[in-house]
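Here the complex is missing one protein chain, while the rest keep their positions.
Think of it as A, B and C in the order they're written, each chain with its own count starting at 1.
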Amino acid sequence: MTPTKKTAFLTPKEMIGFAILAALIFVVLPLALDTFRLNLFGKYLTYAFVAVGLVLCWGAGGILSLGQGVFFGLGGYCMAMFLKLEASTPENTAIQSTPGIPDFMDWNQITALPWWWEPFHSFGLTLIAIIAVPVVFAFIIAFAMFRRRVGGVYFAIITQAIAAILTILIIGQQGFTGGVNGITDLRTLHGWDIRTDEAKNILYFVNGILLFAVLFAAHYVRKSKLGRLLIAMRDQEDRVRFSGYDVASFKIFVFCLGAAFSAIGGAMFTLQVGFMSPTLVGIVPSIEMVIFCAVGGRLSIIGAVYGTLLVNFAKTTFSESFPEVWLLGLGALFIAVVMAFPRGLAGIWADWVEPRLSSLFSRKTGDDSTAAPKTPAE
Amino acid sequence: MFADYSMGELTAIFAMQGFAGLILFSVFVLMALGLAIIFGQMGVINMAHGEFMILGAYVTYLVSNVFSDYLPFLFSIYFFVAMALAFVVTGALGMFVEWAMIRHLYKRPLDTLLATWGLSLILQQIYRSVFGAREVGVTIPEWMMGSLPLTDMIEVPINGMFVMVLAVGISIAIYVLMFRSTWGKQVRAINQNRIMAGAVGINTEWTDRLTFGIGCGVAGVAGSAFTMIGSTGPTAGQLYIVDTFLVVVFGGAGSLLGTIASAFSISQAQSILEFFLSGSMAKVLTLLTVVGILMLRPQGLFALKLRK
Amino acid sequence: MVQNNPNFVLMVEDLTVSFDGFKAVNDLSFYVEPNECRVIIGPNGAGKTTVLDLICGRTKATGGSVNFKGQELLNMREDQIVHAGVGRKFQTPSVYEDLTVFENLELSYPKGHNVFGALFFRRDDTVKDRIQEIAEMIFLEELLQEKAAFLSHGQKQWLEIGMLLIQDPELLMLDEPVAGMSVAERKKTAELLNRIIADRSVIVIEHDMGFVADIATRVTVLHQGKVLSEGSMERVQNDPKVIEVYLGH
């Protein structure tokens, strides 16, 4: 399963990068890990969708959003609503006062499904909603802000506030949203039990394929004129404007694209973890996702994936081995990345590993593709 | 909803509700002033602001313990000592952080956000290791609790009065520092043109460090004061961060007057809404309004229109 | 003068902007004819750059009108103004330092200016040829693959002029195009400007009187946001008001 078909928009070096990542995700991890750990990495990879979106928005476009959790959450909630409705058959919920509606609604004396839940009976509409709802929401935010040229720090703080508002709203409207518990106890997707080990393995691969689709999309954008415009905009916004570009529309586009990526990640999160809760919408996860991106190197699409895997892996390991001090390590990691490695893993790779590899290559005869560098240290 | 009450009761309630709004206003001012200095004047996004506040609270806790153990006869005034010490300790930590971290990041304002977030995690864990995961109870001198009955209905909480006086005092002190002192002039000069300020002989490094220190120190004093009305635990600082940033941004970064005006409008809006709606919805509506207005007027309430 | 006189490319009338009460540009009117090279001079703080900012939409005017070929520019966004045919070069060279000279010019190529256009933009031969042509004109044909960050100050100025030329604007506004250049660069620039102003209207802000005399069709002298004097170089130089402003200080 190597999706690195030779396409015009990949240079050999980039192709190797994608191939290594593909090998890691589709071969090395599934072989090396048991289902539990694999599912865990599947969960981490859903955050990578957000990080890739952030590479475009923040790394390339200079738009730092501290509210990506909002889109991750909206995508996840859309998926969760569908799964919850499927799980809430009248037979399963026979003990409720109103069978056939989600259990948390029943606990809150809601006796009929709210109208805006109805579309989520349909899988097709749900798939549309997973993308459309967050994108429309992102569009409204971005349109209002970028048209008025709000940027930088202000944008970051306002998106952060939006994340806070949405969290309070979801928790406060628990009759419709499941409140602080979130939407839990999701079971089947079209009758297919998503809780079994087999399903988890399949979902891991689906997740991986979707991630690669998103990676390629992001790569295409980066390589297109739009990608160069983003960089130009980040450095000389006025010049771009006076070259006849409507700067706001480009920012809106890339922000919506980032939201769409996040939403796909959120939906896959729901499927793999089996629930969705407001803790994924709030400020803390939103900032953490920015950190994933920063650790990977904010300009590198592939780096974002490695960054996400590394931070989460460290988080899990730290918290398993030293539960009481892992925050110290995490905090120190953030500071170290910002202070000493602002270009993150991608920078370390470019500055340290690549020169050595290429000197290795040049000494060897020919550049046989089988001599491709091994999976970078994780 | 008012039909059941007499005029007298209603007047009393409105008076008290107005007073509640003023207390909230003072709380916002105290929270935001330190950040307004750091963010507004230096452009640094200090996500660890809440943790600096909690440091002030922990200092107060320690001082209260020392007084009750060794100087019980002075216990009634320990709070003033605690606030002064909170200022010094958090200010010193702030200056250290500026030296070790922030000064390398002045050209990357968004990166200060990430680095200080890391700092906030570290501080939280340090508090947890030192003081335990549980909240600590800070004993407040008896005279500072309780209330002054003005009429049968209207009672004025003393700690509320105290917070208000403190907010006014600190605002005035900062105003004087900012607009009447050499330091203030230097800060404003650096804010406008760092290179030029350096060229005319301002020690920008030292001024930055002092500014950051003073901003953190003010946060520490706020944290110290909040032991009267809030909780002191390792993660309590996170509760303040969104509100604080919104107050500063809504006011228009760089304008201290704006910060105060925005604290006033947000607090009044919130306390009025809280009276008519449930607390959660009041909060959501207030935040939504603020975000909405910021979308329409991104520069905030008070912002100088500058010639580019 | 007559409104909507077809003989004018640009009609600026009663243009006013105030910053917190300070009127940087005050009731300013002037008119630019086709193929004219208008030079704006004036002491520091006269409002020269602000006038260009107002015309190209960078600063919003408080009052007045800016009419370009029958279109009111004051209600338009910057990019719409550019599409209407107005190009603007800034005082300090503003090029995209992280991109190559080629990419800098490519981004200014007047195609693929909306989101999807940019997403599916193809670098075809027409584009390449045009970039090559412009690069030769601005003396950078050898440096196309160089990152703009590595260019000299003068080369950056040329690059920015090139980025405007590739858009082929009808009205070109240049803010101090030779500031900070060496004598040799200055000569080359004058030569370049003389070549490119031939078939379009140009507004130039410049201090260097020799340079002004070299290129100007007419000169407008601004003082405290108002027109102090207008006319040929010779006339302006002999205007007692101008002499007083320049020498009386």
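One rule holds in what follows: a residue touches a chain if its C-beta (ideal position, glycine included) is under 8 Å from a C-beta of that chain, and two chains touch if they have at least 3 such contacts.
Rule of thumb we're sticking to: contacts and distances are computed from a predicted model.
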item: Protein name as given in UniProt for the chain not displayed, "Hydrogenase-4 component F", "Urea transport system substrate-binding protein", "Na(+) H(+) antiporter subunit C" or "Formate dehydrogenase iron-sulfur subunit"; value: "Urea transport system substrate-binding protein"
item: Displayed partners of the chain not shown (whole complex); value: A, B
item: Residue, one of B:46, B:232, B:265 or B:299, that touches the chain absent here; value: B:232
item: Residue among A:176, A:275, A:292 or A:334 that touches the chain left out of view; value: A:275
item: Option touching the unshown chain, where A:10, A:25, A:40 or A:232 are the choices; value: A:40
item: Residues belonging to subunit A that touch the chain removed from view; value: 34-37, 39-40, 43, 95, 97, 103-104, 106-109, 168, 171-172, 174, 179-182, 184-186, 195, 273-275, 277, 279-280, 316, 319-320, 323-324, 326-327
item: Touch residues of subunit B, complete complex, unshown partner; value: 5, 9, 13, 16-17, 19-20, 23-24, 27, 124-125, 128, 132-140, 142, 145-147, 149, 153, 155, 157-160, 226, 228-236, 238-239, 270-271, 274-275, 278-280, 282-283
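Just so it is clear, only the chains that are shown with their structure count from here on.
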item: Chain closest to the assembly centre - both centres taken as Cα means; value: A
item: Chain of greatest Cα-centre distance to subunit A; value: C
item: Gap in Å, rounded to a whole number, between the CA centres of subunit C and subunit A; value: 44
item: Gap in Å, rounded to a whole number, between the CA centres of subunit C and subunit B; value: 48
item: Distance from subunit B to subunit A - Cα centre to Cα centre, in angstrom; value: 34
item: Residue numbers of subunit C (touch at least two other chains); value: 58
item: Complex contacts: residues of subunit A adjacent to subunit B; value: 58, 64, 66, 141, 144-145, 148-150, 152-154, 156-158, 160-162, 164-165, 168-169, 171-172, 283-284, 287, 290-291, 294, 324-325, 327-328, 330-335, 337-339, 342
item: Partner subunit A, residues of subunit C touching it in the complex; value: 56, 58, 77-80, 82-83, 87-88, 90, 94-99, 103-104, 106-108, 110, 112-115, 118-121, 160, 163, 167
item: In the complex with subunit A, residue positions of subunit B that touch it; value: 39, 43, 45, 47, 101, 104-105, 108-111, 113-115, 117-122, 124-126, 128-129, 238, 241-242, 245-246, 249, 253, 278, 280-281, 283-284, 287-288, 290-291, 294-296, 298
